[in-house]
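Quick one: structure below, then a few questions.
One protein chain omitted, others in place.
Up next is chain A:
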Amino acid sequence: MSTATATGTSVSLAVRDVHLAFGRHQVLRGADVEVARGGTACVIGPSGSGKSTLLRTINRLIEPDRGDVLLDGRSVLGDDPDALRQRIGMVFQQFNLFPHMTVLRNLTLALRKLKKLPEDEAVQVARAQLDLVGLAHKADVRPAQLSGGQQQRVAIARALALRPQVMLFDEATSALDPELVKGVLGVMADLASAGMTMVVVTHEMGFAREVADTVAFMDAGVVLEAGPPSAVFEAPEHPRLRRFLSQVL
C-alpha cells in the first residue's frame, strides 16, 4: 500500500540536552537527537532507557526540566503546547483511537474542532487520508472491529490528516501480532520516503537499518551513540551498544 502523503512543509528537529526527573528518578539526563528536514531518526535501546519519555518531551506531553526542543532551529518551549501538538503528529503503541466514535469520526474530530473545517470538507480530507492507508472501506465501523494493524493505520491516518510537520512513533508495532507488523511498517516507510520528518522509537532493527537516516542508541536517559545505520549497526563503538545489538540481532 502506498502512503505518499501530501506532507506539509517538513521541518528539521533538534532535541538538545533534555533532562527530566519523575520525583527523584532521573529519566532523561541530557538526551540529544538531530533530524534533518525530511529525515528519519530511529531511537533504539533497552526498555526503561527513556525512549518514550524523550518522544513525549518533543511534543511536550511531558515538559522537560532542562534542555531545548527546536523545530527549524527555533525553540518550541515557549509556544502554546496545544498549537505545537497540531504541528507534531504522534502514534502510540496502543493506538489510542477513540472507541466510542467511528473510524471516520476519529479522523474528523480534530479537523472540525481544531482546524475548524466544515463537516463536508473534514469528511473529504479524512476519507482521502484513510484511502492512503488502504482503509477507506472501514470508515464507518468502530475501531474495535478492526485488527490491531488496521487500528494502527487508522491512528497514523488520524495524525496525518492534520498535516503535521513532524511525526513521532512510539513503538507503533510493539502491540501488534507478528503478521500485522509489516503493513504498519510499510506505511511508515512510505511516509519516510515521502519526506516526512520522523522520530521513530522502535524495536524493529530491520526497519531502523533500512529506513532511518540516523539511528540513536539510548541507555539510561542519554543518547550514547548516534549515526547512520551503517555505522551504528556495522561498527558500533560504545560497549553498551555492542552488548544491546548482540542481544537483539
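Methods note: contacts are C-beta pairs under 8 Å (C-beta built on N, C-alpha and C of every residue); 3 or more make two chains touch, one makes a residue touch a chain; residues count from 1.
One rule holds for everything that comes next: contacts and distances are computed from a predicted model.
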- Given the options "Pyridoxal 5'-phosphate synthase subunit PdxT", "Cysteine desulfuration protein SufE", "Carbon-phosphorus lyase complex subunit PhnI" or "Amino acid ABC transporter permease", say which is the protein name UniProt records for the missing chain. "Amino acid ABC transporter permease"
- From A:M90, A:V103 or A:V125, the answer for touching the chain not displayed is A:M90
- Message: For a quick check of understanding: of A:L109, A:A136, A:A189 or A:L245, which residue touches the chain that isn't displayed?
- Response: A:L109
- Considering the complete complex, of A:V76, A:A159 or A:L241, the missing chain is touched by A:A159
- Item | Contact footprint on chain A, counting only the chain that is left out | 59, 61, 82-86, 89-90, 92, 94, 96-100, 109-110, 113-114, 141-142, 144-145, 147-148, 158-159, 162, 175, 177
